[in-house]
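Of the protein chains in this complex, one is absent; all others appear in place.
== chain A ==
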Amino acid sequence: MLSRLLLRAAPAALRSLPPPVTVGLLQAARPLHTTQQRPAPLPPLPEKGGEVRHGLIPEEFFQFLYPKTGVTGPYMLGTGLVLYLLSKEIYVINHETVAAACILSVIIYAVKKYGPAVADFADKLNEEKVSKAVAAKNKVMESLETAIDQEKQEQWRIEGRSYLFDAKRNNIAMLLEINYRERLLMVYNEVKKRLDYQVAIQNLRRQKEQDHMIHWVEKNVIQSITPQQQKESIAKCILDLKALSKGAQAAV
């Protein structure tokens, strides 16, 4: 304790000295925390504090006394101390004792009854914070993964680019082929049309000649029938009819 006092006085005294000496003396007197290193990441904080008995006395004290005094040692020590304080009136019982007793009992009752609830509430708050952060992180990770999948799918899509060009070349080939065939067909059709035309013309001409000739022959024949011949032929027809009718009557 005295060395601590000395150490506290030392900086004030040394401030008057020139700086390099101050620094050197200070460093020799008390090594400062000059290094920035610490284990990273921080080790996780312990979940629960140190064990205590009766809310006050650390368990390590009981363990410390156990080898020498067994299980009852600390209690005997405590009882003895309390009796000593009371009997020697080092601690005087007065009105404050009563007040302290009441207050402490109320506090202890409240903590024992509502402590866990409050602790759960605080834990829940913390949980929510952490879970929000974790959810955000998970969302980011998911979106990254989907992005990666989409990129891979786009790459797969690109691999099909040959289809497009095959289709285009096919179309071109088909067009050329169609064109060629159409041309052949056209040539054939034209030639056939012309030949058919010739044949049709011939037929038509023949037909017309025939008709004309027949017509001309008929006309001439009719012309050549003179009135004289007409009378003669009508008289002959009537004679023939009479002969026929006679014959016919006999047959009937």
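Quick notes
Everything that follows uses one rule, which is that a contact is a pair of C-beta atoms (placed from the backbone, for glycine too) under 8 Å apart; a residue touches a chain by one contact, two chains touch by 3 or more; residues count from 1.
The definition used in the following text is that contacts and distances are computed from a predicted model.
The listed choices are "Transcription initiation factor TFIID subunit 2", "Histidine-containing phosphotransfer protein", "Kynurenine--oxoglutarate transaminase 3" or "ATP5H synthase"; the UniProt protein name belonging to the chain that is not shown reads "ATP5H synthase". Annotation: of A:L85, A:I107 or A:A133, A:A133 touches the absent chain (contact as defined above). One of A:I57, A:A167, A:I214 or A:A243 touches the chain omitted from the figure, and that residue is A:A167. The hidden chain makes contact, of the residues A:P44, A:P67 or A:P227, with A:P44. Against the chain not shown here, chain A presents residues 40-45, 130, 133-134, 137, 140-141, 144-145, 147-148, 151-152, 154-161, 163-185, 187-189, 191-192, 194-195, 198-199, 202.
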